[in-house]
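Here the complex is missing one protein chain, while the rest keep their positions.
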Amino acid sequence: MNKKGDMTIVSQRNIAKNIFELTLKGDLVRNMNEPGQFVHVRVNNSYLPLLRRPISISSINKEKNECTLIYRAEGMGTELLSKKMVGETLDVLGPLGNGFKIKDMALKKTALLVGGGIGVPPLYQLSKELKAKGINVIHVLGFQDRETVFYESEFAELGTTYIATADGSYGEKGFVTDVIRKYNLDFDHLFSCGPTMMLKALQEEHGHKDVYLSLEERMGCGIGACFACVCRVSENSTDYKKVCSDGPVFKGGEVLL
Amino acid sequence: MNKKGDMTIVSQRNIAKNIFELTLKGDLVRNMNEPGQFVHVRVNNSYLPLLRRPISISSINKEKNECTLIYRAEGMGTELLSKKMVGETLDVLGPLGNGFKIKDMALKKTALLVGGGIGVPPLYQLSKELKAKGINVIHVLGFQDRETVFYESEFAELGTTYIATADGSYGEKGFVTDVIRKYNLDFDHLFSCGPTMMLKALQEEHGHKDVYLSLEERMGCGIGACFACVCRVSENSTDYKKVCSDGPVFKGGEVLL
Amino acid sequence: MNMLSTKLPGLDLKNPIMPASGCFGFGEEYAGLYDLSQLGAIMIKATTPQARFGNPTPRVAETPAGMLNAIGLQNPGLEQVIEKKVKWLEQYDVPLIANVAGATEEDYVIVAKEISKAQNVHALELNISCPNVKAGGITFGVDPTLAAELTRKVKEVSEVPVYVKLSPNVTNIVEMALAVEKAGADGLTMINTLLGMRLDLKTGQPILANKTGGLSGPSIKPVAIRMVYEVSQRVEIPIIGMGGVTNASDVLEFLYAGASAVAVGTANFVDPYVCPQIIEELPEVLSEYGFSHIEECIGRSWKKREGFAHLSS
Partner (left out) sequence: MNMLSTKLPGLDLKNPIMPASGCFGFGEEYAGLYDLSQLGAIMIKATTPQARFGNPTPRVAETPAGMLNAIGLQNPGLEQVIEKKVKWLEQYDVPLIANVAGATEEDYVIVAKEISKAQNVHALELNISCPNVKAGGITFGVDPTLAAELTRKVKEVSEVPVYVKLSPNVTNIVEMALAVEKAGADGLTMINTLLGMRLDLKTGQPILANKTGGLSGPSIKPVAIRMVYEVSQRVEIPIIGMGGVTNASDVLEFLYAGASAVAVGTANFVDPYVCPQIIEELPEVLSEYGFSHIEECIGRSWKKREGFAHLSS
């Protein structure tokens, strides 16, 4: 039951501006059973960077023993990661956290999946699994601009897909919330991952529905030991949840955003 | 007149236990005109390791614009270096320091070249150049044991070559000084590079002759600015020489060992 | 014979390796990864009388070969710690060192008194050096008189030996060590984190919500080694050394410097299996350098060399 292992890079592709799709093969995939979980990746066997990097699992291929991550190369760690080549191994800890628990849910007809930028990836595996269960999936995916859009056709294969860009250079101009309003999208479940601002807006507008939100926070250990990634449960108590081990997916209202 | 440049690895071979021969191609070779100089190599473009590593130039091929280094992989820097592959580039500063100034010397008939372990490499280019000038070269090369011996045949092509190992597992048993005594080797010039203990012994026994010794010292800058690598010129003064920029080759007696 | 076993006040250690406080929670997460009974001891997370939420996030930031943290002593409070966390750890054959924190002298005394009664708490670690709590422990950690007074008070109530955790953010670490030794400390643990900061290039603001944080990891090892070296020559009580340990060689370096045991902090985040791995590798490394027991290494950097003739070269 080792949670850490070397995984082999079987493909690494630049799929949009600074966005990379990385496919890894290894035994850890056997434990990957829930969309929305993440892996904690050590990009370098030295101390630079020192800490691991949390990256969501974007899709899982049990047959091939492979999983795919999609990440934006921006800081030291992800830049280094983007330089890794097929055949190299990566020290991976995972799967970690609690994802979208659709296995335990009484699912109704329609699910709305809302992703913002680098929050889009975990929704892909989720959408595949929902679809497989016969749920009608609608995607609203927000990006900065035309150049950073990715996986449009992959999502479109699974269900109606709206793309929004902040600068209007592609798809709808504006935020994901604008799109939901404009098309008056109707749904039974809302699953979302993206910037906290976006999650907040969704929670405010749709908090009365069945909402699940995936959060981000700077992490140390990724397993619940260091208390780096806590969020409050209410204003007036010391109660908390850890994003890494209680989340990253929480039910709407479960934690303060 | 840039002293720093990227050099391309054209070959890297493991030639004895933990000993690697690395051939680099690049414009810096144009300035490599003196056996005994060294290059200061940055093995990693990050801060681990932070400092450059000083490695002697073992041979120079002007036509191909190539130079060869021979080094022992022992610590973090040289270990990393040994993992570099053909085609990768290395950030190199050099050539640095003052080598064996045989161009300015009135050379007589016979030169004895004495190397200890990882001090052997710079003697190879020296031997080639002496030989080209028609000097009779004799080599006495000391190693730890059979497994760490390298370049015996290369040296043997240029002149008589004695190998000594500390444990007697190959060649003569004992130190280089034992070999010189045993065979009563006669010479006009003595050139040596190796552990300070060895240089000291040579200086004591042969200091009355024409002796040149190449020293090692832990370095910071490698160019004379940080004063990490100084040695004293005499007991009672503050006078000093810097191994990196005044040396690494000194005339016997020029500095205190 | 066991090359690694050793005895310190209150602690009968299978081996000298233990996770450092705050870097291992109360062990629960790591228990899912390996058997905690393998560890020499566990330094559990700082405990205060009442539950604390700690600082706002972000609470960590990365630095060259290190990290900054400003957790702010988040913990469920004395009662919960004893009844839930410490109790739960009883199932393992491993002594606990309880990290005691607070904002006032009374806080420390209350926690020390109660937590030292727990059957598996074999020693206390007075955290007088946490840099991340305003109006908190930090003032004790930089003032020898206050530190001594606190040590005395805690010694009066504690049922187990008391180790004092020293802050590196002082001019004179030896003075601090001597003060708490004189006040009755049974041992020292050192070092806690160096006070540091990182700014976000985009906003110009500190990355940590708390602004400053404690620097830990490999980057601080040279400072830790120097301090253990200085202090171990001046005190009679043993030192548990820490700061940047990531492998068995680092452990050896701390032993040479004068530590009697070694704690591993930040490295647990980089590799959650690091403690058992070090424990596994340590005998090999000891043998490689010619030792048959860790005690031969302790203080080797400054002790008279009689016993070490076999290694001089």
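Just so it is clear, A, B and C label the chains in written order, and each chain counts residues from 1 on its own.
The criterion applied here is as follows: a contact is a pair of C-beta atoms (placed from the backbone, for glycine too) under 8 Å apart; a residue touches a chain by one contact, two chains touch by 3 or more.
These figures come from a predicted structure and were not determined experimentally.
The chain not shown here is in contact, across the full complex, with A, B, C. Listed residues C:3, C:33, C:146 or C:197: the one in touch with the omitted chain is C:197.
Touch with the chain that is not drawn comes from one residue among C:55, C:116, C:158 or C:219, which is C:219.
Listed residues B:10, B:48, B:73 or B:107: the one in touch with the omitted chain is B:48.
Considering the whole complex, the residue from C:37, C:205 or C:287 that touches the absent chain is C:205. Touching residues on chain C toward the chain that is not drawn are 63-66, 68, 142, 169-172, 194-199, 201-206, 211-212, 215, 217-223, 225-226, 229, 244, 249, 252-253, 256-257, 289, 297, 300-301, 308, 311-313. Although one chain is not displayed, its contacts with chain A can still be listed: residues 47-48. Mapped onto chain B, the interface with the missing chain covers residues 2-4, 42, 47-52, 91, 93, 217-232, 238, 240, 245.
We take it that only the chains that are shown with their structure count from here on.
Looking at chain A and chain B, the chains in contact with each of them are C. The greatest number of inter-chain C-beta pairs in contact is found between A-C. Chain nearest the geometric middle of the protein is C, using mean C-alpha positions.
Averaging C-alpha coordinates per chain places the centre of chain B 46 Å away from that of chain C. Averaging Cα coordinates per chain places chain A and chain C 36 Å apart.
Across the assembly, chain B contributes 47-48 as residues in contact with two or more other chains. For chain C, the set of residues touching two or more other chains reads 64-65.
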